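The complex is shown incomplete by one protein chain, all other protein chains being positioned as in the whole.
Let's look at chain A:
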Amino acid sequence: MATVTYDKASRIYPGSERPAVNELNLEIGDVEFLVLVGPSGCGKSTSLRMLAGLEDVDRGRILINEKDVTHLPPKSRDIAMVFQNYALYPHMTVYENMAFALKLRKTPKSEIDRAVKEAAALLQLEEYLSRKPKALSGGQRQRVAMGRAIVRQPQVFLMDEPLSNLDAKLRVQTRSQIASLQAKLGVTTVYVTHDQVEAMTMGHRVAVMLDGVLQQVDTPRALYDTPGNVFVAGFMGSPAMNIKTVPLNETGAHFGALNIPLTREQVAAAREGGDGKVTVGFRPEAADVVGESADALPIVVDLVEDLGSDANVYGHADLPGGSERFVVRTERRNMPHMGETVYIRPQTTALHVFNAGSGIRI
């Protein structure tokens, strides 16, 4: 039962002008699974380590359960962390690794034994308890690292890219295991990843960061459907959203010959600081491939990715500003060939419109 609050928390590394984490404000609810996501160097790991107490907080505060922990050492925060490289103690067996924290707390032996056995059962590690980490596979090591966190029954779990050292198949498997484990244990969890698929599938809410600044925090659904700015729109979703900055007129956005209609309010908002332009985005699945038509965008196909269930079509269109690349998702039976010209028409209901100057959603 714990909440976590970042209150304008900043981290400025010595000798650096720009904060690695800049005035982060974030409220994480009890039992919530929050994912911090962003490209490398965006400050997501630093934010997590600030919460762990492994990184100084230069300005602002961090609270766990309404209690100010900003200047407490890591061991006084009652948190457990799963590291990217697992950080298992190489000289201890799996059992000793999991029991270490409890031993240091002078927990009775019988209770340690019960807690370790329980966690081992939960993670299917029972038969490996007497092994050293060196004799385990990557997936097993990862589970030991999870087990080490679980036995402590901490207030908050912190996970720093715990899946990035696993192969793709195991990653997908472990992803769902961690999510269901978290639901079963009901422990507030902060999870850091650079993989937006992990973020979308695991988090109750997702916080997107860029250059040390929190961009948006919302449910995966809301992030996908209504990204708050151009960066979030481009970061979430794969293949990425088609985002183009094009000339603006009274009624809409000009994609060459194709005019994408916008409402009067949208046009007015786009005018401010937009320099006569507007940024329009549509997801690959939110465009229809149509027959030759004046109100569709002609695209020369460069590449077709057959995904089995459907296909991604990559192509380019010659717009007045130069050649622009687009990607649309089609059904397999409509799959075009390379070099062919197809006509696409974005669904007007699923358009994302941003101010061209500020990048903020309109």
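Quick note on the criterion: contacts are C-beta pairs under 8 Å (C-beta built on N, C-alpha and C of every residue); 3 or more make two chains touch, one makes a residue touch a chain; residues count from 1.
Everything below uses one rule, namely that contacts and distances are computed from a predicted model.
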Please identify the absent chain by the protein name in its UniProt record; candidates are "N-acetylglucosamine transport system permease protein", "ABC transporter", "MaoC family dehydratase N-terminal domain-containing protein" or "Indolepyruvate oxidoreductase subunit IorA". "N-acetylglucosamine transport system permease protein"
Touch as defined at the start, partner being the missing chain; which of A:25, A:85, A:293 or A:347 qualifies? A:85
Which residue, A:8, A:75 or A:109, contacts the hidden chain when the whole complex is considered? A:75
Cross-chain touch to the chain not pictured, restricted to A:8, A:105 or A:221, is A:105
Among A:56, A:225 or A:340, residue touching the chain not depicted: A:56
Considering the entire assembly, which residues of chain A contact the chain that has been omitted? 14, 49, 52-56, 73-75, 79-81, 83-85, 87-91, 100-101, 104-105, 132, 134, 148, 152
